[in-house]
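Can you keep this structure in mind? I'll have questions shortly.
Moving on to chain A:
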Amino acid sequence: MTYEIFKHFPVLAIMCYFLGAFIVTLAGKRRVLRNVVAGAVMLISLSLLLSLVVPVMVNGEIITYWMGNWEPVEGYAIGIAIEVDALSLFFGLLVAIAVALAGFYSFRYITQDDANGPFFTLFLMLSGGVMGIVLSGDLFNIYVMLEVMTFAAVGLTAFRTWNPNAREAAFKYLVVGSIGSTCVLLGTALVYGQCHTLNLAQISAMLPGNMNPTMIFAFAMLFTGFGCKSFMFPFHPIAADAHGAAPSSVSVLISGVFTKTGVYGIIRVSYFLFRTMGLSSMQTMLVFIGCLSMFVCVTMALNQHDFKRLLAFHSISQIGYILTALGLCSAIGIAGGLYHAINHTLFKGLLFLTAGAVLYATGTTYLDKLGGLARKMPQTAALFLVGAFSISGIPPFNGFASKWMIYQATFEKAAETGSIGYALVTVVCVVTSVLTLASFIKVGQSVFFGQLRPEYENVKETPLSMRIPMWIMAALCFLTGLFPDLMIKYLLGPATAAVLNTARYIDAAMGAGYAEATAYFDSYLAEPVLTFAGTWDPVSWLVLFVIIMCAVTLVSLAGKSGRGAVTLTDDAKHATFFGGEEAQYSHVASGDLFWGFKHNLRGYLGFMSRAHSGVTNDYVVWGVCAMAVITAYCFIFM
Partner candidate 1 sequence: MLPFIKEAVTGLFSKPSTEAYPFKPVDAPAGYRGRIVFHADQCISCGMCERVCAGGAISTRSEETEEGTLITRRFFLGSCTFCGHCAAFCVKHAIELSPDYHMVARTEEELVVEGTYLKKKPAKKAEAAACGNAVEGESSVKPREDGLPVNDPAKCVYCTLCAKKCPAGALTVDRKEKTWVLDEDKCVACGTCAGICPKKAIIM
Partner candidate 2 sequence: MEFLIKIVYILIFPGLLFSTVFGLWLAGIDRKVVARMQKRVGPPVLQPTYDFFKLLGKETIVPSSAARHTFLIAPYVGLVSLVVTALFIPIGGLQAFGGMADMVVILYLITIPSLAIIFGGSASASPFAGVGVSRSMVTIMAYELPLILVLLSVGRAAGGGLVTFSMEQVTLYQQLFGSFLLDWRLIPAALAMLLVIPCEVGAHPFDVGEAETEICEGPLVEYSGAPLAVFKLSHAIKMFIMTALFAALFLGGISTGMVWLDVVIALVICTAVTLVCMTLLHAITARLKVEQVFKFFWTVVSGLALVSLLLVWFVD
C-alpha cells in the first residue's frame, strides 16, 4: 500500500466535525473565535477529502480503516470499519463542499438571530453525522450516525424558536423521521440476526444467496427507512416544512446533503447489501417512486407561496430524478443519477442561499410580499438566475447535463427492455423539468423582478461574506455543467464503477478472494462503458455562443451612429406603462401566475393541496402506508 497515510484521512474528516462541534461550544459567545474554529474544521475536512481524490478516484484504491485496528478474523468482521470507495468519496466530497460553503455563509447569516450560540455545535454535529454515514462501512454505525444527523437536523429546524412554524416543522420532522429511523434499526437488527455481522462488505458477500422472507422484510425496512431520510414520495411533506422553516444555510444541508444520505443508503442497500437491483420488479418500484416524487412535488411546488417551501418541494422533485435514474440499473443511469445528485447539491444550495439572502435583506420569503429586488440586490438576482437555470435544466448549466443523461438512460432502458413505460418516464422527466422552469419563473417574477414594493426601497445587497459562498456555488454550477466529460472521467465514472463492482468492495474489506469464495460473485466487472444515444458538447456551445455574441456586439458597435439612444431617467416618460394611468404599485406575482395551467389541472391540484393537510397524523399514516406497500410489494415480487 503506497497510500498508507491516506488510510487515516476519512476518520479524521469525520472526527474533525465532531471535535469541532464541542470546541465551538467552548468558544461561547466569542463570535470570531467560534467562526475561526468552525471554519478551520470545515476546511480541514474538505481538504482531507480532496486529497483522497487522487488515490480513490483516479487510481481506484478502496481505503479501509478498522477502528482500533480490529481487523477481521477468520473471515468475520467484528470491528467497526470505515471503508471509502469511489461512491463513498463521491458523496463525502459533496457533503464537505456543501458544508463548507453553507458554513461560511452562516457566519454572517446567523448574526441576525439573537440566540446563535448553539448553531455551530448543531451544524457541525449534522455535518459529522452525514459524513459518518457516507464514509462508514458498518451498518449499525450508519444507523447511529443517522440518528445523530436526524436529531441535529431537528434541533436546527427549530433553531428559530420564535417562529411557531419552525417548532411545528421540527415536531413533524421528529415524528415522521422516527418512522425512518425505526425502520432502519429494525432492518439492521434483522440483518444482524441473519448474518451475525454488521460490516457492509461481509453482509453483501453473505446475503445475496440467502434471501429468505426475513431478509426480504429487512430489505423492505431498510429501503423504506433510507427512503424516509431522502424524503421520497410519501415522506415529502415534512421536507417542505423542515426546509422551509430552518435557517437557509441549514436548509442547504438538509436539502443538499441530508437527503443524499438517503439516496446513498438506498444505493448501498439495493446495489450492495441485497443486490436486488438486478430484479426488474425492484427497478420498476424505484423508477415508479422516483417518477411520483418528481411529478407530485413539482406540481406542489408550483402551488407554493413561500420561496423556501417551494425550494423544499423541488428538492424532493430532484431526488425523484436521482431515484429514477438509479432505478434503471444501467451504467449511464447510475452515472446520470450521481451527476444529478452533485448538481442538485450545488444548485439547490445556491438557491437556498439566495433565499437566505432575500430573508436577510427583507425579513420575509413570502412570495406575495416581495418583488423587484433585482434593482436593489443585482448580484443576488444574478445568482438566483444561475441557480434557476441550473435546476430547470437550461444549457449549459449543470442541471441540463445530468438531466440529459437521465433522459438518455430512461430512453435507452426503454429500448433495451422494449417497454414503452420507460419512454413515458422520459416524458415525465421532461415535463417535470418544464414545470420546474415554470415555478422558478414564478419565483423570479415574484421576488426579483416585477415592481419593487415601496417598503423595500432601502434594501441593501447582502454582505460580501455571504455572497462569496454563493458565487463559488454558482461557479461550480457552471463548471460542472460545462465539463461533463471531466466529471464522468474523474468523479462519476469511478463512482459508477464502484456501484456496479460490489466484489471489489468486499475484497477490499475482507481480503482478496473473499467475494469469489462466496460463489455469488464471478469476478470483478469491467469498467462500465457509458453509451450515449445523443451528443452534447457544452464547451463548443459556449465557444459558439461567445463567438456569435462578439460578432453581434461588433455589428452593433459598428452601427452605433445610426442607432437610437438608450435613456434612463425618472420621469413620466420612463414610468411604467399603465394604459395611461399614473404608474402605481401593481405586481403580478405568485398565485396570479399560470392561470391557464392551473385552471385545466384544477382537479388534480385541488386534490393535491387538500391531501397535503399539514396534519402530522396524516403524514404518519402516509409513511406507514408506504412502509406497508413497499413491504407487500417486496414480498410479492422478490
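For anyone wondering why these and not others, all candidates are chains of the complex that A comes from, given by their letters.
One rule holds in what follows: a contact is a pair of C-beta atoms (placed from the backbone, for glycine too) under 8 Å apart; a residue touches a chain by one contact, two chains touch by 3 or more; residues count from 1.
What you see is a predicted model; the values in this text were computed from it and never measured.
Student: Out of the listed chains 1 or 2, which is the one touching chain A within the complex?
Tutor: The single touching candidate among 1 or 2 is 2.
Student: Please name which positions on chain A make contact with candidate 2 in the complex.
Tutor: Touching candidate 2 from chain A are residues 372, 374-375, 378, 381, 385, 389, 393-395, 400, 404, 407-408, 411-412, 414-415, 420, 423, 426-427, 430-431, 434-435, 437-438, 441, 444-445, 448-452, 533-537, 540-541, 544-545, 547-549, 551-552, 556, 559, 562-571, 573-579, 583, 586-589, 592-597, 599-600.
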